Structure formats: structure tokens, C-alpha cells
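My structure is below; once you've seen it, I'll send some questions.
Of the protein chains in this complex, all but one are displayed in their positions.
Here the chain labels run A and B in written order, and each chain numbers its own residues starting at 1.
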Amino acid sequence: MQDDTRQGDLLVILRHAPHGSSWLKEGLDVALVAAAFDRRVTLLFMGEGITALLEGQQAGPLGQKGTAPTLAMLEMYDIDSLLVEARGMDALGLTGEQFMLPVEGVGDAEIAELLASHALVLNF
Amino acid sequence: MLLHTLNRSPLSAVLDQALAGMGPDDRLLLIEDGVIGALPAQQARFESVAGRLYALHEDLESRGLLSLCAPAVRVVDIEGFVALTEECERAVSWY
Partner (left out) sequence: MRYAILLLDAPYTSQAAHSALRFTRALLAKGHAVDGVFFYHDGVHNAARLAAPPQDEPHLVDAWAELGREHAVPLQVCIAAALRRGLLDEQEAARHGKQGASVEPPFELTGLGQLVDLGLRCDRLITFGP
């Protein structure tokens, strides 16, 4: 954990899937706003939230936007520290090649260190 | 040292997420439905946080769980909750 990108201001944990609820969208909104205010933001995808990274997402019925377009914009906001709970990936049988963005898997010990090394942790 | 609060019962997968996020000295406070985790039969789920497990008195009491609470669980009232947030550097909520 010597990597400086892991010592950011804000850690946003995303634990909900796209479309099914607004948790993911509203969590990402906080990350974007913080980044727009020049805060260093780390995103950690856990559990069902990992499915937010899947390729091939589309708008839902009635034009429900989903969150894939927001994820595609993260780079513009200089949010490039994208971490994924390794245990959650295993549980869902997903691999990094299925994701729309490059991510780094993290184990439980690293997750605990991430929480300890960010000034603010927001859990969605 | 961080304070983690959990408001879901130990039958929920959210407990595993909370445990994954806990460092070796962090404390876990059970509130709301989380206090179901204070039952003796659930203590095996909290083995990794033995001695660092707390439950909110008011939420145990309102649910009829106060007298059923496992002896290893430290019961705190709302002032104790405040004190835990003072002692710990930061708080993380799992829900």
C-alpha cells in the first residue's frame, strides 16, 4: 500500500447494482462532485456493485439511463483509482476482461487499509 | 482505529462486507436490526472481532433482546455510541 493514489481524500464504496436502485447513481454523483472540486477520489466496487463495471450495458425500459455513461466519464474527472473486491468478483464468477474499465482487485486486508487511509469514506 | 456501524442482521451479506472492511483494531457497533447479531448463537460470525463488538442498548431493549445478549458483547447506550465516535478516528456505516 505504498501507492500514493491509495491515500486519497475520499473513498466511495459502491455496493449496489445499476438499474435496480438509485444507490449506485447517487454514489457516483458524490464521487464526480468531489473530483470536480479537485479532491482525490478512489472508487471501491463491492458485492453487487461490481456488476456496474460490465460491458454492454444499455438504457433500461422507459429510458432509464443506468450508470454506464457515468462510468465512461470517470477518466475526464481524473478518477482513475478503480478498485474491486476480489472476493466479490469470485462470488459472481466475473473477471476483469468483462469490464468496461481497467480495475485492480483488492483483498480484505487491503480493503481495511483503504478505509483507514482515506480522510472520508462514504458507503453507498 | 475506525468505528464501523452495522444496522443489518447477521443473516445479511452486509455483515461480510463490514467484516471485510475492518482493520485489526477497528470496532464494530451493532445498531437497529444489527443487534440481532448480539444473540449467543450468532457469536461465531463475529469471531474475528472478538472483544471489539458492541451493541446499542436502546435497540436491544426495544426488540426484547437485552436479556438474550451474549456476555461477550459490550452493551452501550446512545452516549456510549457518541463516546465510541470520539475515541475512533472515523466512522464507517454499513447498511
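FYI, a contact is a pair of C-beta atoms (placed from the backbone, for glycine too) under 8 Å apart; a residue touches a chain by one contact, two chains touch by 3 or more.
Worth saying up front: this structure is predicted, and the values here are computed from it rather than measured.
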item: Visible chains in contact with the missing one; value: A, B
item: Residues of subunit B in contact with the chain not shown; value: 5, 7, 31-33, 58-59, 78-79, 81-82, 85-86, 90-93, 95
item: Hidden partner chain, residues of subunit A it touches; value: 9-10, 22-23, 26, 29-30, 33-34, 36-37, 39, 119-120, 122-123
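One rule holds for everything that comes next: only the chains that are shown with their structure count from here on.
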item: Euclidean distance of C-alpha centroids - subunit A vs subunit B, Å; value: 26
item: Footprint of subunit A on subunit B - complex, ascending; value: 2, 13, 17, 19-24, 26, 90, 92-95
item: Residues on subunit A engaged by subunit B in the complex (per definition of touch); value: 13, 15, 46-47, 85, 87, 108, 111-113, 115-116, 120-121, 123
